[in-house]
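Sharing a structure with you now.
Here the complex is missing one protein chain, while the rest keep their positions.
Entry: chain A
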Amino acid sequence: MAPIGLKTIVGEKILNGVIKSVRKDGEWKVLIVDHMSMRILSSCCKMSDILAEGVTIVEDLNKSREPISCLEAIYLISPVEKSVRALINDFKDSAFTYKAAHIFFTDTCPDNLFNEIARSRVSKAAKTLKEINVAFLPYESQVFSLDHPTSFHSFYSPKSNQDTRNKMIESLAEQIATLCDTLKEYPAIRFRNGSDRNAKLAEEVYQHLNAHKADNPSMGEGVNKGRSQLIIVDRGFDPISPLLHELTFQAMAYDLLDIQKDIYTYQTTGIGNSKDREVLLDEDDELWVQLRHLHIADVSTKVTELLTTFCESKRMCTDNANIKDLSQMLKKMPQYQKELSMYSTHLHLAEACMKKFKASLHKLCEVEQDLVMGANAEGEPLKDAMKSIVPVLLDNEVSAYNKLRIILLFIFHKKKGIGEENLDKLIQHANVIADRNIITNFQNLGFNSGTTLPDRKQRADSTYQLSRWTPILKDIMENAIEDKLDKRHWPFISDPVPSSRFKLRWHNNRPPTEYHTGPRLIIFVIGGLTHSEMRSAYEVTRAYAGKWEVLIGSSHILTPTGFLNDLKILDQVPNPSCEDNADSNSGRAQ
């Protein structure tokens, strides 16, 4: 059985624990959310589900709201100063804004804020005060995000404030601990030995995890849960994956097309009128779930194949099912409109990707793959890397960022590093002097040009010449599952749980079926997650036939462009008001 996804788990937890728990028949309530909880809510619950459970409207905490003193309010907020102040403000005057308050915090409320609430009049109006311990975004069924894109800067910038960094590490640790709490896991924590950031974060996570376990002893109970692991790794470990041009559907779409907040916009060429259509790419779209990890060549064939079978089963003529014919069929059979529009969306998406690819990327991908694999498609080792990249760098049609990516990959290829003047020459040839600091900033990731990449497994399953690279994390996942991960490079924070625990009682006392009964491998990447690594998590889970479930997450999801943009400002002083800002590359539509 496929593991139950994160979204379902979180959605159920919120619907049952928050909304249904205070529901009374015949009474309606107002739901008030702040920015973070709104993101969490919209990524796992549908508005109609919430409205069907006695909620009459959803309001934003930070907007000025009209008082509705006949209804009670459910506050689903994160315990930060801004939200708590707004909460207290609602009940400041003698006329309360709402009849009563049911307060749910997304994670542990710090003592000072708690006392503030106790001192204010909210304590009189509060009928419920709970901490639900869900402080992360369930981005996909096996991917989570902590919605903290500014953490990249705090972690890696030499100019960032030590204080902010510590606070941020603490809040990230708390968020990861709530993830484990929600999943009822008490994993053994490991980190990559190479940077003190990892060690620090791992230590913090351990502390917070123990705090949660003290309140919730059922974490980590379960026959196989003793083997669960949480691995903390930093972005500098695998700097190649965020720079490479990936040719799988999801990665390619996010890389080449402008997809903001997971919404894909395109023009329909239908029936005379061409209007803009917006489609949300998430797990509700079954076709997207099927296609997102496939190679782009497979995608077009698969979609056309599915469309043909669909049309035949509904008896429409399918001589050449291109977009125009589709729109005609749409007119004829309105009941199939929804399904056909899904097919048409994905065909569009695939076509758009292919168009961009054919325009300029074909040669780039070839050069990139040769550089990162150290050998060309036939397996011959690359003799003169410089020769292969110079034509690309001199080509004016290639964009600056693409050239930068090639240069960076070249630097990684050269195991002994690259000299300063060679670098200057390259940059001059490529005409990317303005973005030079991106390259220098890269060193802040802890990946110096002299470090070598770890040994890679030989893989025989790559079928496409331009997709030979697999993310390094995939090797780590497989090694962790098979227990081959070297303890020196990947030390444990605490001693791993003795293996005798899971020999008992394997046949009865099964945990509730909502939760995956096998062990879980949770991977947290500091500094951002790429789509190829997300894909690897699913592939590894499938390969181990559901015995292990791999969850992967980070502070935010990267696209190559976003990554380079972030690198660019790494040497600048941080912007002080960037605490709650949503980055356009992560998060969900609201």
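Basically, contacts are C-beta pairs under 8 Å (C-beta built on N, C-alpha and C of every residue); 3 or more make two chains touch, one makes a residue touch a chain; residues count from 1.
Simple rule for what comes next: contacts and distances are computed from a predicted model.
Going by its UniProt record, the hidden chain of the complex is named "Syntaxin 11a" among "AP-1 complex subunit gamma", "Translation initiation factor eIF2B subunit beta", "Syntaxin 11a" or "Glutathione S-transferase".
Among A:Ile68, A:Leu485 or A:Ile569, only A:Ile68 touches the chain left out of the display. When the full complex is taken into account, the listed residue touching the unshown chain is A:Asn133, out of A:Ser37, A:Ser78 or A:Asn133. Touching the missing chain, out of A:Ile4, A:Ile57 or A:Leu257, is residue A:Ile57. Where chain A meets the chain that is not shown, the touching residues are 17, 26, 28, 47-48, 51-52, 56-58, 62, 64-71, 81-82, 85-86, 88-89, 95, 108-109, 114-121, 123-124, 126-133, 215-216, 315, 335, 338.
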